[in-house]
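Below is one structure, written out as structure tokens; the observations come after it.
With one protein chain withheld, the remaining protein chains of the complex are depicted in position.
Coming up: subunit A.
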Amino acid sequence: MGRYIFKRGLISVPLLLVVSFLTFILNSLSPMDPAEVVLHAQGVPRITDELLEETRLALGLDRPLLVRYWNWFLSCLRLDFGDSYVTGKPVWSLLGPAFLNTLKLTMVSVVAIIILSIALGVLCALREGKLLDKSIRGISFVLTAMPSYLLASLLVLYFSVKLDLLPTNGMDTIGSYILPVTVITISYAGIYFRIVRSSMLSSLNEDYVLYGRACGLPERKITRRILRNSLQVAVSVFCMAIPIILGSTVVVENIFAWPGLGTLSVNSILSRDFPIIQAYVLILAASFVIVNTFSDMVNAWVNPKLREDG
């Protein structure tokens, strides 16, 4: 077990390096000259060649790529991602709080998703083929096909405007969590409860269930056994879900004006604020790699079969 964890951890180090390098050269893919972008973003009225040259020197663009990468990498480790082109503030002072807000939203949503998918999955599996099962699956089918922004708009229209119960934007009170979390939960629970349901159903046909029934165990106890076995699949799925949800709250955040990464990144894209975009990609990609590594470790701990083919 210890060896597996060590090996798995070791793989992620080169991966992180490559990811950071790719993030760094993203900027060079831009069809625009970075110096020009900076001047545009700062609203300089007349851009002269001299000014461009000065900006290039100030940004250190005259040095070779690998040197720039290394310097950038070292400063990233100190959470120094440079300054925003538009506001001139350090990127981390904008990104740090936003990251925290997104993390809060994600964590609350993940908890809601886990509870809802397990509850619905178990309920549907136990009532398989009955009206309840069919209707829950039918509703979830339509809800997963619904764009999340449409769902969000409808919820705002009904709960915030018509009933005037919940705030439409920001994150001032606990109440402001309710709508964004609901939207994210509905979009994802519709997928994940089907996984719980199908893994419950496949364990229902196992021999130990038959054996338990034959021995006359009460149905409640059998269900508990099945649940414990089928949750293994669910654990691995939920571990993978966390980074995905962390990266895809963009639409929901924008609708509810949640002061998180999604709102910040879309605003930076529209104003072409490259350092923020770069740092955003780096932070999310790095957390994606790290969380995936952890979830592999958790899976290996839960399910010893996986340890062999590390």
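Assume contacts are C-beta pairs under 8 Å (C-beta built on N, C-alpha and C of every residue); 3 or more make two chains touch, one makes a residue touch a chain; residues count from 1.
The criterion applied here is as follows: contacts and distances are computed from a predicted model.
Set against the options "Quinol:cytochrome c oxidoreductase pentaheme cytochrome subunit", "ABC-type dipeptide transport system, periplasmic component", "Thiolase domain-containing protein" or "ABC transporter permease subunit", the UniProt name belonging to the omitted chain is "ABC transporter permease subunit". Touch with the chain omitted from the figure is made, among A:87, A:144 or A:169, by A:144. Contact with the chain that does not appear here is found for just one residue of A:18, A:58, A:74 or A:210, A:18. For the chain missing from the display, the contacting residue among A:105, A:233 or A:300 is A:233, taking the whole complex into account. What subunit A contributes to its contact with the hidden chain is residues 15, 18-19, 22-23, 26-27, 29-31, 128-129, 141-142, 144-150, 153-154, 156-157, 161, 187-188, 191, 194-195, 198-199, 201-202, 205, 233, 237, 240-241, 243-244, 246-248, 250-251, 254, 265-266, 268-270, 272, 274, 277-278, 280-281, 284-285, 288-289, 292.
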